[in-house]
Each structure stands twice: as C-alpha cells, then as structure tokens.
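Here the complex is missing a single protein chain, while all its other protein chains stay put.
So that you can tell them apart, the chains are marked A, B, C, D, E, F and G in the order they are listed, and the count of residues begins at 1 in each.
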Amino acid sequence: MDQDVLKDLLERLGKGEKTVEEVIERLKTLPFEDLDFACVDHHRSLRRGVSEVIFGEGKEVSDILSIVDSLLDHEERVLITRLSPDKAEAILKRFPEGTYHQRSRLLTLMKRPIEINGKGTIIVMCAGTSDIPVAEEAALTAEFMGNEVDTIYDVGVSGIHRILAHRERIMKASVIVVAAGMEGALPSVVGGLVDKPVIAVPTSIGYGASFGGIAALLGMLNSCASGVTVVNIDNGFGAGYAASVINRA
Amino acid sequence: MDQDVLKDLLERLGKGEKTVEEVIERLKTLPFEDLDFACVDHHRSLRRGVSEVIFGEGKEVSDILSIVDSLLDHEERVLITRLSPDKAEAILKRFPEGTYHQRSRLLTLMKRPIEINGKGTIIVMCAGTSDIPVAEEAALTAEFMGNEVDTIYDVGVSGIHRILAHRERIMKASVIVVAAGMEGALPSVVGGLVDKPVIAVPTSIGYGASFGGIAALLGMLNSCASGVTVVNIDNGFGAGYAASVINRA
Amino acid sequence: MDQDVLKDLLERLGKGEKTVEEVIERLKTLPFEDLDFACVDHHRSLRRGVSEVIFGEGKEVSDILSIVDSLLDHEERVLITRLSPDKAEAILKRFPEGTYHQRSRLLTLMKRPIEINGKGTIIVMCAGTSDIPVAEEAALTAEFMGNEVDTIYDVGVSGIHRILAHRERIMKASVIVVAAGMEGALPSVVGGLVDKPVIAVPTSIGYGASFGGIAALLGMLNSCASGVTVVNIDNGFGAGYAASVINRA
Amino acid sequence: MDQDVLKDLLERLGKGEKTVEEVIERLKTLPFEDLDFACVDHHRSLRRGVSEVIFGEGKEVSDILSIVDSLLDHEERVLITRLSPDKAEAILKRFPEGTYHQRSRLLTLMKRPIEINGKGTIIVMCAGTSDIPVAEEAALTAEFMGNEVDTIYDVGVSGIHRILAHRERIMKASVIVVAAGMEGALPSVVGGLVDKPVIAVPTSIGYGASFGGIAALLGMLNSCASGVTVVNIDNGFGAGYAASVINRA
Amino acid sequence: MDQDVLKDLLERLGKGEKTVEEVIERLKTLPFEDLDFACVDHHRSLRRGVSEVIFGEGKEVSDILSIVDSLLDHEERVLITRLSPDKAEAILKRFPEGTYHQRSRLLTLMKRPIEINGKGTIIVMCAGTSDIPVAEEAALTAEFMGNEVDTIYDVGVSGIHRILAHRERIMKASVIVVAAGMEGALPSVVGGLVDKPVIAVPTSIGYGASFGGIAALLGMLNSCASGVTVVNIDNGFGAGYAASVINRA
Amino acid sequence: MDQDVLKDLLERLGKGEKTVEEVIERLKTLPFEDLDFACVDHHRSLRRGVSEVIFGEGKEVSDILSIVDSLLDHEERVLITRLSPDKAEAILKRFPEGTYHQRSRLLTLMKRPIEINGKGTIIVMCAGTSDIPVAEEAALTAEFMGNEVDTIYDVGVSGIHRILAHRERIMKASVIVVAAGMEGALPSVVGGLVDKPVIAVPTSIGYGASFGGIAALLGMLNSCASGVTVVNIDNGFGAGYAASVINRA
Amino acid sequence: MDQDVLKDLLERLGKGEKTVEEVIERLKTLPFEDLDFACVDHHRSLRRGVSEVIFGEGKEVSDILSIVDSLLDHEERVLITRLSPDKAEAILKRFPEGTYHQRSRLLTLMKRPIEINGKGTIIVMCAGTSDIPVAEEAALTAEFMGNEVDTIYDVGVSGIHRILAHRERIMKASVIVVAAGMEGALPSVVGGLVDKPVIAVPTSIGYGASFGGIAALLGMLNSCASGVTVVNIDNGFGAGYAASVINRA
Partner (left out) sequence: MDQDVLKDLLERLGKGEKTVEEVIERLKTLPFEDLDFACVDHHRSLRRGVSEVIFGEGKEVSDILSIVDSLLDHEERVLITRLSPDKAEAILKRFPEGTYHQRSRLLTLMKRPIEINGKGTIIVMCAGTSDIPVAEEAALTAEFMGNEVDTIYDVGVSGIHRILAHRERIMKASVIVVAAGMEGALPSVVGGLVDKPVIAVPTSIGYGASFGGIAALLGMLNSCASGVTVVNIDNGFGAGYAASVINRA
C-alpha cells in the first residue's frame, strides 16, 4: 500500500465517504509489509551510511556491473567482495577509478574518500603469512566502513614472544579481529591478554586433519578465553563488518 | 623474580657494588615472567572490576568452597556457572547470602550490589521456551558484569510476527544476544533488522539431525546477516561475557 | 496497537481533530506488527481448525497444565507430543477425559470428536516393528488433524513380497508416510510403486553405523524414487502434520 | 511370461490337454514378475502421462541421443536434467526444436505444448540470487509436468520485509518450493506464514562451514515450522517433481 | 489369492464357465504377490532349515514370548539375539530348556540338537578380550546355523607372533570371521595370510577417537588385503550368518 | 637365512662339527622370517594360480611396465586396475596383445586363456547405469580369476518389478555382487530374495547428501537383510576378488 | 614346536637317523611361530623390565585378580589402568599393599620400589584443572616405568604469563607431555618454547563443539609447532608410556 492509497482512504474518511469501521477493515487487510518495507529501508539506508556491498563470487561481470550502476545512483561507495582478478579487470575497465586489492580479492569504488566514524582502532591480527588474504579482507572491510585499522601479521602461538612483542598495541585496540588457520589457537592467547571484543576468523589454511578450516573453527569455538566470538571459515568480510559495528556502537 | 630480589639488585647498582653491565646481564636472564605475572594480574584485576568466575561443572563442592573462600578475600562478587542443584544447596548452606538461579544453573555471591557500568542495554532473545536456560545464563552473566539487560523469549522464526512485535525494543539495544536451537535461524532474522552487534548462541535443543546443536551452530556460522558472530553450543556465559565486553567498550 | 486505539485515531480524523497527515504519520510509526499479529493469529486459528499442539519434551507438568488450561478456553482439541508416561499420568489426573497413547507418547484432549476433513486416506507404513512408535506418532497426528489413516507395519525391503502384498491398498492412498530405520530403503521401493506424495521419516532404530538414524536419513535423501521428501529423524509428528496439510489441499 | 504363453497354457487347459493341477504347478513357478512388469508399466505410463525424464549427468551424448530416440516413439515430451552446455549443444543439433535452459541445465523436447493439469499454483522461492539455478530446475520441472508455476527470488531471511512483501502471493499457492543455501532458514519463515505444503531444497551455495549444503540441509530438517519436508542438496528436480505430485493429488 | 481360489478359477475354465480371456484378465489383476508370498516363504523355510531368528533388543518380553510360541509350532530351533539378562531370565522361566549365553546375549531354544550341514570349519577370531562378546555372537550364530566353529581369541596385531602361532589352524578354515575394535587391523593381517573368505566385524571397543567403532570400521573397509568384506559395527550375528551362508554354498 | 646356510649348519651337526645345543642356539636367533618368507610365498603362488594384480592408480607408466616385465617371467596373467586411458595406451604400445576395458579401467595381459575354476556362477548386479563401471570392475576381476560371471544392470529399487524379473537368474547364482550408489538399497532387496552370499559395493554415484558414496555405504552396512557384507566405496575389484574366493571355496 | 621336539630332531640328525634334507624339510614346515613366540617373549620381558600393564575397563574383578595372580609370579610390578573405585576396592581387599590413585583411576602393585632408569625428567603439563586426571594418568605411568616426573598443572593459553612463569622448568625437561581439552592449544605454545619431544594428549574436557575431545585432537594434529606428536583422546597412559620410551632411549 503506498502512501497515496492510504492518504486517499483517510481523506475519504475525513469527508465522511467511508466509515471508521470500513477504514479499520481495510487497514487490517492492507499489505502491511509495504508500509514496513519503506520504513525498514529507510532505517537501512540510514544505518549503512553511504556504502553498499556486493558478494562477487558466482556473479557474472555483466550482473555485477548493472548492480554497481544502480547503486552508484544513490550510494557514495561500493565494495565488491570475493572478486576474481579477471572479473576485477573487466570491472576496472568500466570504472577505472576503482581499486582492486589482489590479496583480499576486494574491489572498492568511491566517489568520496572514506570518513572515519569508528570510535577506536580495530586491530587485525593473523597467525601465519598464509592467513594474510583473509586478514586483509577483514582489514579493508573495516576501513571501507569508516574505521581506523592497524594490522599485526605472522604472529603464531608457537612463537609466543612475537605476540607479546605487540602487547602494547594490542591492548590499545577497541576491537580485535584474529585470523588463524591450522589449530586456530591465536584468539585464545590474544583473548587472554586483553579485555576487548575479540572476533576470531578461522581460515582454511592447513592440510590433512585441518579439514579445510574445521580444526581452526572448532578450536576457536572452544576457546578457553572468555569474550571470543567466531565467524565462518575464511569470512574476513564478516569479521571486519562485525568489528565495525562494534566500533561504531 | 620477586620485587625484593630486583630491589636488592638495583640497590647494589646504586651502591656501586654491581656495574650496569652486570645488572643488564642479570636482567636479561631473570625470569621475566614473574615480573610479567604481577603486571598482568594487575591488569586483570583492574579490568575485571570486582568479580571473578568459577566454572562449576566437574568440580567438587569442597574445591569450589575453597576457591570461593580465597576469592572473597579480595573480590566483591563471585559467579559460579554450570552448578548442579545439589552442589548449589551445599554451597548455599555455607554462604546463605548467595542466590542460586535454577534454570541457568548460576550461583552468585555478592558483598555489594552490582553497579551498572555498561553503556547501553543488552537484549537477550531466544527462539523457543526450551532455549531459556541458555538465554538466562547469558542474561544473568551480563547483569552480573554490570549491564542493563532486557529479555525477549519464545520468538521463533516460524512466527515472524512475534519477532516483529518486539522490533522497537530490539532496535534500541546496544548489543543483542540470540540463543536458538533446532535450525538456529533467529540470529539471521534479528541481524537483518538491526545494525548492532549480534552474538548468536546455538543451543543443544532439538533431536535427530540437530545433532546436539550442530545444526544450529552451522546455521549461525552461515548466517546471511552480516555482523553476526557466534559462540560455542550452549555457551550462554560466553555470549553474556562477550556482550558485556562490547557494551563497556 | 489494539483496535480501540486505531478506532479512536480514525474517529478523531472523522471529527476533524486530526489531519490526514497526522494520521498517516502515526500509522507509519505505529507498531504495525500488532496489527499483523491479530491478522496472522486470525489466519492461524482459521487454518488450524480447532486444535493446538504442545511439544511435551523438556516441559514441566505444571507448565504443560497451564498451557492446556489457557488453550482449552478457545480450542476444542489439544495434542501433546513426546510426553513421558509419568508426566502423562499427572496430566490425566487433572484431565481424566484425555487419552495417552503409550507407544507414540502422545496425549490427546478433545471436547468434541474429530471431524474428518482430509480428502483421501493417508497410509502410514513402517519397515520394522521397532519403527512402530514413530509410525504411530505420524498416524495419530494425522488422525488428530482430521484425516482417515490406514497403517501397514513391519514390511521391510528384505521381504519384498510383504510390501507387494499390500500394493493395492498402497496405490489407493492420497499421501503415504513411510518410517524406516537402519538403511531406510522402504521409501524408495514404495515411491517406485505409486505416484502419490511419499513422506519419508528416518528413525533412530539400528546400531553401529546407523549412527542414530543418519544412515536412514541419508538413504532417504538420496532416494532414487522421484517425489520422496524427508523429515527429521524420528519426527513422526512432522510427517503426520505434513501429510495432513497435503491431504487437505 | 508374456501373454501368448499364458494364453496358450490356458487354452490347453480349456482343451483338456492340461489338467488344472499342471496349470497351477506351472503358474506357481512362472516368472510372475513379467506379469507384474506389464501391469506396473501400464500403471507407470498412465500416471506419467506423456513425459519421461533422463538424468543427463555422467551420460555420453550418444547414450542420451539413443534414449531420446527410443522415448520419442511413444512419449510426447522428454526432459533431460543436469545437462552441461556442450552436451546440450550436441543434442540440439539433432533436435533443433528442443529448448535448453542454461541456468537450470535442463533441456526439454516436446511434440505438443504442455497441458496444465495441476490444480493450483506452485510457488518456487529462493533466498539468494545464487540459489536461482536450483530454483529454476524446480520451477521448470513443475511446469514440464503440467503445473502453473510462479517464482519469487532473492528473498533472504535477513531482509524479512522482502519476504513479507510477497505474503499475499505466497498464501495463495497450493504448494511452495523453497530453495536456500547458507543457513537455509527461509523454509522456516515461509512455513510459519502459510498452511500449505512446503518443500525445502537446500543448495550448496555458501563457503566454509556451509560444507557444500550440509548446513542448509540440517537447518531445514530441524525447521521449527511444522509441515516442511526436505529433498537432497541441490535437488531442484526432485522438489519440482514432488510439488507436482502434490498439486495433482 | 490362495490356491483354492486359483484352482476354482482354472476349473471353471476347464468346464467352459470362464473364457481364456476372462481368466487372463483375472490373473493380471490378482494379487500376484500372494502367489509370490507362498512361493518365497516355501523357499525361505527350505533354506533356513528349521530355525528362525528374533532380534531381542527393544522388544518386550511378552512380545518375544508370543513370537516364540508361534514359531515353535513349525520351527525346531529359535535364536534370540541382543537379549538382556533380565529378559532372558523371564523367557527361561517359561522355556526352561533354553540356553542363555550371557557374554553374547544370545538365547537359543531347540527341540532337537543342531545338525552340522556346513562344509568346512568357520574360524572366529578376535583381537582383544573385550571383543569376545561380539566374536561369541558370531560363533554361536554360526553354530546354531549348523556349522563347525573354532575360536581364536585375544590375538591383536601388536603381538604378531600370537597370530602367527595359530597360522596352521587359520589356514585350514573354510571361512574366517575376524572381530576387532580400536584400529581394527587384524583382518588385514589375517587376510594376508590366507586365501579364504574373511568377514571383518568392527567392534565398538575403544575410547576417544575410536568413535564407537568408526575407526575400526574404516580400517576394515580400507583393508589392504584383498578379499576382506565387512559388516556393521558389533554385528556379530550378521558376520556369523554370512559365514554360514558361505560355508554351506 | 637361505637354505644353503641352513644346509651347511645341519651338515656340520651331522659331521659333529657343531653340537645340538649350538644349532638350537643358532636356529633360535636366525632370521626366521626368511624361512617364513619362502614358505608363505610358496603358498601365495599356489593359491593365486597364475595371476597377479597391479594397482595402476598413482603409478608411472615406466614403473608399471617394469613390474609387468618382472611378473611375466613367472606369471601367465597380469591384471592392472584403475588405469587411466592414456597410461593404458602407453602400455598397450609395448604389450599389444593386452586388452584395455575402458569403462572399468582394467587392463589384462594373458599368455593363455583363463581356465574356469570357480564352482558356480557369480552374478554382478547394479542399480543404475552410472554404477556400471564399478560393476564391470567386479565382473572382469571375477572372470580374470577364473569364474563364470553373469551381469544384471540397471535394476534400481524404485522399479522393483525389474529386479523381480531377474529373480530366477539371481536365485541360481553361487555368489552375488551388488553395486549401487545413491541410497544403496539394492543389496537389501536382493539379500531378501536369495540365501547366497551377497557382497555389496557402494559407489560414489550421487550428489549432495550422497557424500561421495557414504550414504550408500551406510545403507549397506545397515542392511536389514542378513548375510550381506560390504566392501569399500567404488571397490569393484575387491568385491570381484572376494566373490571369487568364495566361489572357489 | 617346543625345544624338546627340535632337540630330538637335531639329535636324530646327529645320530644319522635323519638326513639333512629331511631335517630341512621338517624345519620348513614346522610352526616357526612357536620359536618366534619364545624369542619375542624373551625380548618383551627384557625390554619391559619388571612391569606389566592391565587395561581395567570392561574387565570383571575376578578376571583382573586372576591376571594379577599369574603376573606376580614373574613380575615385580603390576599397573592396572582405567579402574573404577569399586573394582579398586575389591582388588585392594586382596592386595592391601597396592595403591589406588583415585583421580587417575590407576592401581599399582609393587614387590619392590621403582628404580629410576629414565635419563632425564619428564614434565607433564595440563591446561585446566579438569585435565588433571588425564595428566595424572600420564605422570603416574611414566613414574611407574622408572622415570623422574615433574608436573605443571592449570596453565592454559589464555593466561600466557602462567606458562611463561614455568619456562625454566619446562626447558630443562627431556620429554614433555601436554594434556589439554577445549581448543587444545597448549602443546603449540609449549612446542614453540622448547626443542624437546612434546607429546600432546587431547582430553574430552569441554562441551558443545568440543565434541568429546575432537576439537582438541584436531588442534594438536594441526599444531604449528614442529615436533609435536599426538595420542588418542584421554590417553594419558599412552602419553606416559611413549614419554618413558623416549626418555630411556
């Protein structure tokens, strides 16, 4: 029910052309969801600020381009995740002002530079160099959403002194994203050092009994450090998004 | 190395009985961890405020009592989780001022009432009445840690209007904890309505292919709503703790 | 927003005390879901006829009794599922007119006898005698919902002649529910004989590599017979409910 | 035993060349299954109407062509499922009147247009755009089998208003097929809105802990909405087939 | 259709009261399966000799007793498997001539002693003393079915000399049943020593990563020794039955 | 210890150059396994007749050729399993008298035709046309080992009449190999019809929740038909080998 | 073949009653394994020193007592593992000189005190207090086998300073056993601090997604610290035994 219909209905009531009972009856069966739709969408655009995200995997270049076109009418920034290099190349041909981040497979398009609106610094850590693509996805997502981001890479738990060497930086963070594959133990160690929200991202790095990230996922879900929460395997975007939501709270 | 040893060493330097080089050499090899221990513990007691948590499952009553005794020397509040009714009875005989929360199996002991230090309201929701014990564990943990907590129970996704009926309360929350068993879909729906941190707690409620909470856990990890993070199955405590950390950030 | 509030609002508009714009603004922000709530509930009571279902497992007797009390105000029939014998005994003490079905652990309370409103006969089959409790749960649920039900028990696929002996009855059914544990192959054989909807219910009957019904569940999901759909392990209620929905279509 | 043999046997009895006992003895050991074979096949061709289905995956083009040739002798319509584009091209070279549906990988060959014989409208919904190929497989299968089909795509549970916006269409359906990957929660929400048969199809869309569709499958099997039944992962054909069987009941 | 009906039908044909066509038509639609039923049952009683088996688990004593009663009318021997001691006691009160084998939880009732009809000796081996109950179930089942059985217990692969010490006996067997828990490696070693059928029975003996027999089951399915076949976890009965079928071939 | 050493030792005893005690001491510590080696190998060549098997997967062509060369010195027949077409081509270039069976990926080399030494006929059945490669591997292996083999393909349980149509052939078999993917139910049906050894081979045919053959494997392990034993997924060779061992017993 | 038979055979050769060829022939076919048996047993008793181990779980008290009786004839020490308190009580009634270790459920019987023959100190660590029973099983096993053992309990990775506080003791160990449940990360941290053999024991401590120790097991198998090896879940005995074997190397 769009507002014109509603307005017309109420005007008729005002004019005495409809009784209160008739209007109530009509309101009861009107497609409330349209009312809701507008309302919710309003909320969504408010809360999302000026950015929108496209999940690139499994979408054709032509589909992505038409979504981008329609988004750029009213959005100032577009983020495309999980985009393969060849698709990125095709999209950049059309939008040469965009930036493709090869390791994290993210592509960003911005009419205006990002404004920082997060309250503190989000730290993104990872255990091994192979976890960097997932960590970068988290870091760039958080930056895109308007946060200061600091990264600490290649600090596995079998070299505990390397983690401790960064303790001061870690303790100043407002939120910490920790990506790790293999046994996925880094969030437990970090979670024990700080009292800040720790978002753990298991990565699919490993072989054999890592089972594509299951070992790391289970390790993180069973973390002995209180306050650690977990996202899906290799879900750097989700971790960065959640960190941003927390940082803007 | 306790402080006396350190003090003595430095005094000798001050008196000229040791050279700078000798002291450096000694410091290099001293058990740094004791220094660290003190330091970290200091941090821990600062950040934890005046509360401490005991995991009750698998501990004997006598063990729990002696831990409580030692904690109450310097803590103002103690929380015992996963405590069976019979153990609770034994502990309350000794500490009659304590409170046992039967559904959530938590026992709290407080010298002073809790002071609210969280910034907003934490909402704890659950999908079915059987999920309430886990939800209560989360809610009481968050309250114990100094947060305002509001609860919305029995709002499963197959009755979507019941969720929507609480939309205004939900949208005012600073952090939302969502407990659900079976297919664990509630966090996705809630996460789509708000732009606040959502912590999903899978519960072991269900039968057959729920596999003791695995179905709900997987559902939550694969949530199509961005910003949802997940804790272990039935880990109400962890969800409440994480929500509190976020709410105090 | 209950109807009185709405009525009052519209009457004020009728009286000119409110402008159309004010009413629209108010309607936009009113808790639409309450409107929806009433509406949906109306639908629900219409479609459900005069019955309501309580999942008995994990609920206290006192909780069940108070739910039954409130339901019987406006419902003519109540079905309680997964109810243990001792709870059933307590409930029957209060409602001696009820009937407890021990094998299927269902308890039914009816003010009036069931009226048949399903269009054809639902056949409930099971492979072994151990599957009968689940089959009975399906059969009694379908009967409770107003369907003619016929049962064919103990017809496993290793005695194919026993299945074929019932072929004529099977082919006359409008919907067929097939419960089986172990390898769960019966739905494939039945599905190959008829061209009617077949709802397969894996049971947890078996040992070792049956993994509590997983073998049967996987067998049914992979059925080579087109048109077979599957419900959760041991979910006789769900199968009977779905069969009833189909039979009344 | 074909009918000529049987006829000859009985004629000999009529002529007194065989005794009743000899005929009984012969009938006892005759391959009863041939009798059955004819009978069942008769039933099958009756119930199948004028269509036949070939599972294309893993079959060579030459094999498919010879099956099609033999089917078209007595069938009016042939459906080939899970057919890769290159095989489709080869088959269309021979049967240029056929139609290949690229997204759903179906190929249809028809001597006569489909006649609608289903009683109501089957609605096929899916949660995300990536689920569309599976949804299309279901929709086209149901159409091929003689049903009116309506589709509602890209209505995930994290945007609940988008689902509600289609509520009126949904409530008018006779059967609803719901395809969803990731957490697979859409069938629960839809199942809670309507009282019609809901067939849930988990898709393999997702990554990490979606485990190729297991998360969605488990979510659907554990649906809190009564009346939801489930088919195999990515089995759009099976869902469309089952929906058609229900719609023609 | 029992034989009287058939006989009557054919006699009418003989008398000219029915035409050949009428009889064919009648035969086509007669419940062929009854014919089949008789036939198959005849075969079954022939092949089964004079014994019948009841799966005792999950059956009430009263049910078992009534099945036994009906069986003993026409069978000379009854075997009840997976029978708990308390049920056994109740059954023996009624049939004091029966024998309960406590370790294997089998109960046998015989009107006449078993006659050996197997061609060679079946050897039943097991790896550890904890596997003996399953091995005994296999051994007693094979004996009950009329086979000479020899047992070799407690010969695990970590004491290879103990296996080799029995090599001569092993090599004379006609069929070998090998029960093993934990890593389930014994069938591979035995299968490498002989060229006789080896039936492997994984047992649920073990802890931790034995996962209730899965480790042994997988080990046996992956045996590097050709000719090893496998039955379900703890399925001593099935192994003994299969061995007997082979031994009588 | 080769025989020359042993002979020399005993001759010295005969000549009085060694005492009995010295010889015993020497025998005790001699590498008994060499003695055993000869002995066992003798047995192996006796029992294996004149054939040897090479597992082709993962071996280089050059490795296979050199193994074949060495085998053909003393063997009359060589079987290579799991051989890819390109490797087969290379091997046939060297041994043009060999035969490559493309569907089953077997290559056979024979100096003399196979002599039948099995006692009865081995029947190899499969459920769907996609299972034929595995069935062929079993059939050709059994033939290669000297057995009469008969095949019945494409008889799935959803078309039960097609199975029954072959009942007479099935009941005459001495051993039956049954290959099936998807729900793997065929062995249960066949096992219920006959009282002969049934060896079930799960195949990896299927998709989604077939999990590469796990569904079929579990179905077969949980078969309600006594006497069914199981081999690894896609292990046609193992099934044919085991059937041959049974058929020659 | 016992030595008397062998001696007699050789004496006959010495006396000329047997030819060398006859003796060789006889030796070829003699049950070599008896020879081997003696030999191996000799080795076993040598290497095992003066101790023997009985796995107590699933054994009756009477069985255990008779094994102990027979062992004490020639052994100086007996270790019984996984013994329940009630069985222990019964055994101690007979052997009051024994010692039952309640937490680790070990019972030891010694004629003489243990002599230390291990070369260094074995350190047994565990992550949480709930892991102590498994750690104690390892520690007491290693002590029983003649090793100096030192224990460091309750040092989880979320309190890294507590681990570091023991660094000096840890670095002096010759072998380290590390028991941990939940995420099982402690071996990775310890393995990164030292260059000594680290044996990781996953424990079943945890809940939900710890899956009875699987999470810890996978974490340890995927440890990023080189040199960590793993034993079965809760296998404290195995870890202590392996540590002892290494320490005596």
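Definition applied: a contact is a pair of C-beta atoms (placed from the backbone, for glycine too) under 8 Å apart; a residue touches a chain by one contact, two chains touch by 3 or more.
Since we're looking at a predicted model, the values are computed, not measured.
> Could you list, sorted by label, every displayed chain in contact with the chain left out?
A, B, E, F, G
> Per the definition of touch given earlier, which of F:G213, F:G227 or F:G240 contacts the omitted chain?
F:G213
> Out of E:L107, E:A127 or E:V178, which is the one that touches the chain we can't see?
Residue touching the chain left out of view: E:A127.
> Considering the complete complex, identify which of E:L106, E:I132 or E:A209 is in touch with the unshown chain.
Result: among the candidates, E:A209 touches the missing chain.
> For review purposes, identify every residue of chain E that touches the missing chain, sorted by number.
127-128, 156-160, 163-164, 182-185, 188-189, 191-193, 206, 208-211, 214-216, 218-226
> For chain A, which residues lie in contact with the unshown chain of the complex?
129-130, 161-162, 164-165, 167-168, 205, 207-210
> Which parts of chain G face the unshown chain closely enough to count as touching?
Where chain G meets the chain not shown: residues 40, 43, 47-48, 53, 119-120, 164, 171, 174-175, 193, 195-197, 199, 217, 221-222, 226-233, 237-239, 241-242, 245-246, 249.
One rule holds for everything that comes next: only the chains that are shown with their structure count from here on.
> Averaged over CA atoms, how far is the centre of chain A from the centre of chain D? Could you give it in whole Å?
39
> Of all residues in chain A, which are in touch with two or more distinct other chains?
Those would be 32, 36, 40, 193, 214, 217, 221-222, 226, 232-233.
> All pairs of touching chains, please: list them by chain label.
Once each pair is checked, the touching ones are A-B, A-C, A-D, A-G, B-C, B-D, B-G, C-D, C-E, C-F, D-E, D-F, E-F, E-G, F-G.
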